[in-house]
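Left out: one protein chain. Kept in place: all the others.
By written order: A, B and C. Residues from 1 in each chain.
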Amino acid sequence: MVSVTEMQTMYEQMVTARYYEERLQEEYLVGKQPAFDISAGPIPGELHLAAGHESSGAGVCIHLRDDDTVTAPHRPHHIAIAKGVDLKKMTAEIFGRETGLCRGKGGHMHLFDPDVNFACSGIIAQGCPPAVGAAMAAKKRNTDSVAVAFLGEGAIDQGGFLESLNLAAVQDLPVVFVIEDNDWAISMPKDRVTDVEDGSRRAWGFDMPGERVDSDDAVAVYEAAEKAIMRARDGNGPSLIEVQVHRRMGHFMGDAEAYRPEADIERAKQRDSIERLADDLRAHGVEDDELDEIRERAHERVDEAIAWAKEQPEPDPSTAYENVFTNPPAQTATDGGANTSDASSDGDEGGDR
Amino acid sequence: MVSVTEMQTMYEQMVTARYYEERLQEEYLVGKQPAFDISAGPIPGELHLAAGHESSGAGVCIHLRDDDTVTAPHRPHHIAIAKGVDLKKMTAEIFGRETGLCRGKGGHMHLFDPDVNFACSGIIAQGCPPAVGAAMAAKKRNTDSVAVAFLGEGAIDQGGFLESLNLAAVQDLPVVFVIEDNDWAISMPKDRVTDVEDGSRRAWGFDMPGERVDSDDAVAVYEAAEKAIMRARDGNGPSLIEVQVHRRMGHFMGDAEAYRPEADIERAKQRDSIERLADDLRAHGVEDDELDEIRERAHERVDEAIAWAKEQPEPDPSTAYENVFTNPPAQTATDGGANTSDASSDGDEGGDR
Amino acid sequence: MATESRDYTEATETDRELTMSRAMVEAIAWEMRENEEVFYMGEDVADYGGIFSSTTGLLDEFGRDRVMDVPISETAYLGAAVGAAQAGMRPIAELMFVDFFGVAMDQIYNNMAKNTYMSGGSFSVPMVLTTAVGGTYNDAGQHSQTLYGTFAHLPGMKVVVPSTAYDAKGLMHSAIRDDDPVVYMFHKRLMGLGWMPSPPGPKTGVPEEDYTIPFGEADIKRHGSDVTVVTLGLHVHRALDAASQLEDDGIDAEVVDLRTLVPLDTETILDSVRKTGKLLVVDEDYQSFGVTGEIIARAAEGALDDLSAVKRLAIPDVPIPYARSLEDEVNPGTDDIAAAIRELHE
Partner (left out) sequence: MATESRDYTEATETDRELTMSRAMVEAIAWEMRENEEVFYMGEDVADYGGIFSSTTGLLDEFGRDRVMDVPISETAYLGAAVGAAQAGMRPIAELMFVDFFGVAMDQIYNNMAKNTYMSGGSFSVPMVLTTAVGGTYNDAGQHSQTLYGTFAHLPGMKVVVPSTAYDAKGLMHSAIRDDDPVVYMFHKRLMGLGWMPSPPGPKTGVPEEDYTIPFGEADIKRHGSDVTVVTLGLHVHRALDAASQLEDDGIDAEVVDLRTLVPLDTETILDSVRKTGKLLVVDEDYQSFGVTGEIIARAAEGALDDLSAVKRLAIPDVPIPYARSLEDEVNPGTDDIAAAIRELHE
């Protein structure tokens, strides 16, 4: 059973995520107005915001420890925050700075934090096999760590996810798959791409338990996730969970959603899991003051992270040649670095290839 | 309900396939004794024989027309024969001859016969998506053709198969997937690679009907296939069937099966679907004479095909440069053909690249 | 193979200018009207009109049966395109970003590319695989590659990379009519999208009527006598800009736009190299074991004695990094090209 403290923790993570993305959105639009240019401004590239998904990240990750692994998809911020990824370094990464989690090489879709075993990536269902592998390592090493792979409902048709279910099941691995069903895969509604309304049914064909949480009620997510994660931690094998969430915005920034019925947008906006959890907290006797305090703390933390990130230095161009390998070969694979006369006069960067 | 004539047809196809492979085995071993050398003799390369699988090819393909498409895996002969692939040209292909189905380019794992819309290939589950595509074409053209994809039970863990189930289901395509469960994927028993005993359960997760035929009784296969194929032909969508078959030999020629319990080999050899069907025919009043006649006719046809194939010319080396494209570009992509001085003095072959 | 040596400005001698995206779609729509067997499938190609506007308006004209959204199952639907093509239809199937090839490469290179050969020619696979390529907008290592070399290396696919609206339309007509599988790689930065501004070059005059551009004919986009620059896609425009910059200094660069990688127009390259003696190859793919190596090798094989200097610019064998300063560093820019030409000229 969820405790009030846990509900407060989830609430804090959810409002952090929501406010974080509101702020990111502002920053993202800098330099992109009046005409939207994806490559302009301090945060270029695609940006997939998760407003409406927060209950999933919070309700699942609250059961996880730092030594548990999480892989997230292209819409990762709410999950990263709930998993405890360093917010400053994550923000610096999104701003493409040298002190970012990945030294500016990954960006918003590729946040890697080894301290809390978090990674996300940009290709559909791509994180499922590595999560299975983390679970395999835990089992081999006889620890009670678990792994969780998050994916969208659009990813349940992708081979890599389906293969992962089977591999996890046959080897009884401590891994939980969490489908975030926001009804849409970019412009494609779920019923255009699969006949199965309840994505957790995919588990049936592999003899794995599957359960759907039909609303984005963080407490309901908490309960389903608790069961699945404890099952995994106790060595009883994998599970599949589908969580109904909502996409409150376009697929990525700049998506005008011309394909999406007005009513559907309205519906997604009405049912806000954050408000619902606030009501639950109030029902449990938590005062509005306390909620305000949580929100303020969250906002402060976010503002601080963003302010910090913006002060960070841009990566030196020469660092582009670093990190291809952990153990760079003694010689370079190409004469890379010769693209600019600057770089080729710098004798150093060639070594790290 | 199956008619006696249909049972006779299936019987003929099954004994043709069995005898065909017995003869192939003999020919394959020429030049490979006493020491087995995969690259020696008139039939080099891998050879996967299907003894023990015959009921599946016969029981399914008897419902198919020439305009229906079949894709088969690496163990294709019994299916090809039941689908009506030209036996002489198929044999010539296996012998690597110029007049073979594929001009000697494909070999035993890559038999293509456009006249009966048959193709097979060497990578696990690879034929599933093209079968879905053939069904898509049939639906778009408003014909009542169907497609059938065969695969082994080891292939039900492969993403391409699982994705194909979903695509077929959501688009209601006229395609049937047939799993041949021979208990083994090379040296790996089914329970080592999946928790699901009945492979047809894979269909559940996609809202597709799945059915398992628990014995390699050709009549039982006939009935399950009839239902599925008629369903597809009538525009009611795809199905998945699993058929229990038996692997009476090693995975490929040269496989000593050291990994396989003696008892399992014995069990596979005892339960012969051909004998079972002969008994059924006898029970339906078919005389032994008639069965002998069918067998003789089958043997004659096989012997003739093999004799014919062995007389066929080897492909001229220069034909290696042909057929990369249907419309070869006016110029060559490389100076290919220069590998032998012979070829490079022949001005012709470069044109067809 | 002598290339029809068309001046770069010639294509613009028509009143109507189109973006590359509109030129592409015009050809597709024309072919769909002519031939009922042509259909288009991919993710977000129906209502959305293609993430990079590769199908804008097609759903309205042709309906859901011929402009099909499909599940995010690239193996299944690209393989289905192969099956439909072998049945005689003419599918166009879109892989949203070329970077995703890895989830479906088996169907692409083993079925689509090889079935014609392995069937001894008894089957054809008349399909077009369209896919968006390229970087420059900071989308990092899984959304910014071109992978030109990866596709050109494996036999059985024709590989097309247009750099202008004029070429895009003609090459698309050719691709759809071709009886073989064609990989049609369009560079996002050239499409003329509102949200990702193109340089001025790719928007050209485009005739209303249908026309084809034969595969295997490079196009000399700028004639010059001092240095040969062989390139393709986005970098055609960067090379042209670099060549303009150098004009004032009396350096006269020739810019060869390959247009198709398979078949490759070796003769046009050799003719140019024989004339200039100096070869620069510019590529947006990874440097080693790819396009730049192949072009230099062909020049060395065919014109070694005429060759006095070679050089290449490409992504220096690192994944494409996210941050602007890093991506700019690894993606050859106009200045990099100008500097390299200058160096060769010395």
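The working rule: contacts are C-beta pairs under 8 Å (C-beta built on N, C-alpha and C of every residue); 3 or more make two chains touch, one makes a residue touch a chain.
From a predicted model like this one, the values you see are computed outputs, not experimental measurements.
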Output for the hidden chain's shown neighbours is A, B, C
Residue among A:G59, A:G106 or A:P238 that touches the chain left out of view
A:G106
Given A:M7, A:A134 or A:I229, the one touching the chain that is not displayed
A:A134
Residues on chain B facing the left-out chain by the touch rule are 35-39, 44-46, 96-97, 102, 104-107, 109-110, 121-124, 154-155, 157-160, 185-188, 192-194, 254, 258-259, 314-321, 324, 333-341, 343, 353
Footprint left on chain C by the chain that the document does not show
75, 99-110, 113-114, 117-118, 140-142, 149-150, 152-156, 261-262, 264, 285-286, 288-294, 296-301, 304, 307-312, 317-319, 321
Had the left-out chain been drawn, it would touch chain A at residues 69, 71, 100-106, 110, 112-114, 117, 119, 121, 123, 126, 128-138, 140-141, 147, 159-160, 163-164, 166-167, 170, 322-327, 329-333, 335, 353
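Just so we're on the same page, only the chains that are shown with their structure count from here on.
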Chain separated most widely from chain C, comparing mean CA positions:
B
Between chain A and chain B, centroid-to-centroid distance (C-alpha), Å:
44
Using Cα averages as centroids, what's the distance between chain A and chain C in whole Å?
34
How many angstrom lie between the CA centroids of chain B and chain C, rounded to a whole number?
39
Touching at least two other chains at once: which residues of chain A meet that condition?
157-160, 192-194
Considering chain C alone, which of its residues make contact with at least two other chains?
70-71, 73, 75-76
